[in-house]
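Every protein chain of the complex appears in place save one, which is left out.
Let's look at chain A:
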Amino acid sequence: MGEVELSCRAYVKMYLHACLFPRCSINGLLLSSSPTGGAVCVTDCVPLLHSHLPLAPITQLALTQVDVWCSQTQQRIVGYYQANACISDNSPTPCALKIADKIAEQFDNAVLLMLDGSKMSPDYRVPPIVMYERKDSRWILKDKHTIMLRQWEETRAIASQMMESGDHTLLVDFDSHLDDITKDWTNQKLNTKIEELASPANGNI
């Protein structure tokens, strides 16, 4: 199967989502604004839930809303991510497989990404992610060498910096949006902050 590229924005938001709810299982959707064909470029993500992941109504609602938003913004849902509350076990749960299956119905090269909580300490050197791809109706582990994170050191630095300065509290997931619908689950403000930190003017390249 093909290569997958994970953008800084997508990684940082997933990381901050996991940091915002360290005691819960969290999940979200991976999006791409790039044309299909060739490598799958995950350019953004939408954090979804931090409670009752296996329950259907809110997941269905979120999938539908994100779908609509994607068609309005020329993006598509290309994958799913999850981090388990219990850090000793980072294998995909049945609900993760179900949602990933659904996404794969619409997009052949869908990816399933599990965040490994045990590798998320400040001194970690490698990306704390495990990726799965679909082959013959099963989700199998993806070869690490086909996963690309451009400028990993920079991305890692941005993620750490934002967490330390408390920016993870700015992140809004779909659950939080339902608690207060004035909050923006597309996280435009956070996206801007990430862009600013990643910009060459900051001397980050």
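Heads up, the rule we're going with is that contacts are C-beta pairs under 8 Å (C-beta built on N, C-alpha and C of every residue); 3 or more make two chains touch, one makes a residue touch a chain; residues count from 1.
Here is the rule we use: contacts and distances are computed from a predicted model.
Novice: Can you tell which of "Melanoma-associated antigen G1-like protein", "ER membrane protein complex subunit 2", "Translation initiation factor eIF2B subunit delta" or "Spermatogenesis-defective protein 39 homolog" UniProt lists for the chain that's not drawn?
Specialist: Going by UniProt, the chain not displayed is called "ER membrane protein complex subunit 2".
Novice: With the missing chain put back, one of A:L61, A:V126 or A:I140 would touch it. Which one?
Specialist: A:L61
Novice: Contact with the hidden chain only, please: which chain A residues?
Specialist: Touch set of chain A with respect to the missing chain: 23, 52, 54-58, 60-61, 64-65, 68-69, 72, 86, 88-89, 93-95, 177-179, 181-182, 184-186, 188-189.
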